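Part of the complex only, each chain left as placed.
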Amino acid sequence: MSSQYEEIKQEAYRQNMQLPQLGLVLFTFGNASVADHRLGVFAIKPSGVAYVDLTPEKMVIVDFDGKGVEGNLRPSSDTKTHAVLYKHWPTVGGIVHTHSTYATAWAQSLRDIPIYGTTHADHLTIDIPCAPPMADEKISGNYEYETGFQILNHFEANNLNPEEVEMILVGNHAPFTWGKTGEKAVYNSAVLEYVAKMATLTEQINLKAPRLKDALIKKHFERKHGPDSYYGQS
Amino acid sequence: MSSQYEEIKQEAYRQNMQLPQLGLVLFTFGNASVADHRLGVFAIKPSGVAYVDLTPEKMVIVDFDGKGVEGNLRPSSDTKTHAVLYKHWPTVGGIVHTHSTYATAWAQSLRDIPIYGTTHADHLTIDIPCAPPMADEKISGNYEYETGFQILNHFEANNLNPEEVEMILVGNHAPFTWGKTGEKAVYNSAVLEYVAKMATLTEQINLKAPRLKDALIKKHFERKHGPDSYYGQS
């Protein structure tokens, strides 16, 4: 493997292997991809291949229109959704899709996840959005392609910025997360599952738990992400 | 071990050992079997033997009337249920019975598991059926044999096809799953437990969560199982 795609294949492999490690996937219910915007392609998990059988060589290279570029295996069935997002969001370098239990339960519930605490506010300042199921004619058509637009449209309709909100629940289906890198996209999937679990527990403990107040939302987000952030090593 | 049954013994052993690995059984609360329809027999776990003590040689060979054919140990107490299903469903090559926590809780609740999301629809297009408890005189009679008919009758009464719906909850008891192979039957047990957990969470998050709409059910099932399926490697 000495192709120009070697780096994203290696990275897509590494990030896919994180998903079962973090307890986010059962069997093959998930996939990660890593893009090279300069070359206009991304590397993604092959469809239906067990994680124990994955190797960097088996990653499939696809362009931003969803067409295969390199690789002998068929890419993930969700490939076109990844392609649409990469094509329209040039700052996104990695995308992850899982059916992790708590996040998926919220998607099945067709509810945004309310911002109940600072763990949530450390990562985004709004409720985690849940896109409504798409119209029937789109489902029966080019489904995975339309799922990409379902996400794009929900962001546009709600004036959301994919650099600030790096996750969404696709209603009735499951979560997608992304980030500047594949590693960040995987990180966001684990954070989403963790926040989704705590929100579920919060409502069980106090049905009338209030949303986090604005001052705390602002403070926690900015100490991690603002111009004067002081979280982590500079 | 050079008998004609060696292959199904090995396979039954392998599939039984998957059950604790997948977190589906405590102690000996479960069993897997693998059939050879040509020879009219199946290999099944011996009764009450701990998983750490299992070997391929300890698997018991039984015919489709539930009579022992080979092996020194007593077969699983659920053997006659397996025998009835193999006898009447010639396409079934493996059967698994567990008391996995979420699926069993639904069986104890006497409710079908509603189809709330695409994870469910990827595997079957209807609610996961729960057969009602059987009549008292059957329970006190040939109980495990009647449990097989309880399953068969529920499928017939509801016009279900065991090649399309590869799982059932036996009311007040626990789940049974099956498939063309033992591996598929084990896979289905893990999927059932996962879907059962997410359905439980979905109802906790939104008591009025809607069932998945028909267009999504159809799309997800067909992309995995239809004539033009595009999931996995062809």
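Note that the chains take the letters A and B in the order they are written out, and that residue 1 is the start of every chain.
Here is the rule we use: a contact is a pair of C-beta atoms (placed from the backbone, for glycine too) under 8 Å apart; a residue touches a chain by one contact, two chains touch by 3 or more.
What you see is a predicted model; the values in this text were computed from it and never measured.
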{"item": "Whole-complex copies, counting every chain including the 2 in place", "value": "4"}
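Everything that follows uses one rule, which is that only the chains that are shown with their structure count from here on.
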{"item": "Magnitude of the superposing rotation for chain A and chain B (Cα, nearest 5°)", "value": "90"}
{"item": "Geometric centre distance via CA averages, chain B-chain A, whole Å", "value": "33"}
{"item": "Of chain B, residues touching chain A in the complex", "value": "116-119, 187, 190-191, 194, 197-199, 201-202, 204-206, 209-210, 212-216, 218-219, 223, 230-234"}
{"item": "Touch list for chain A against partner chain B, complex", "value": "26-27, 29, 46-49, 73-74, 77, 99, 101-102, 104-111, 133, 136, 139-140, 143, 172-174, 200, 203-204"}
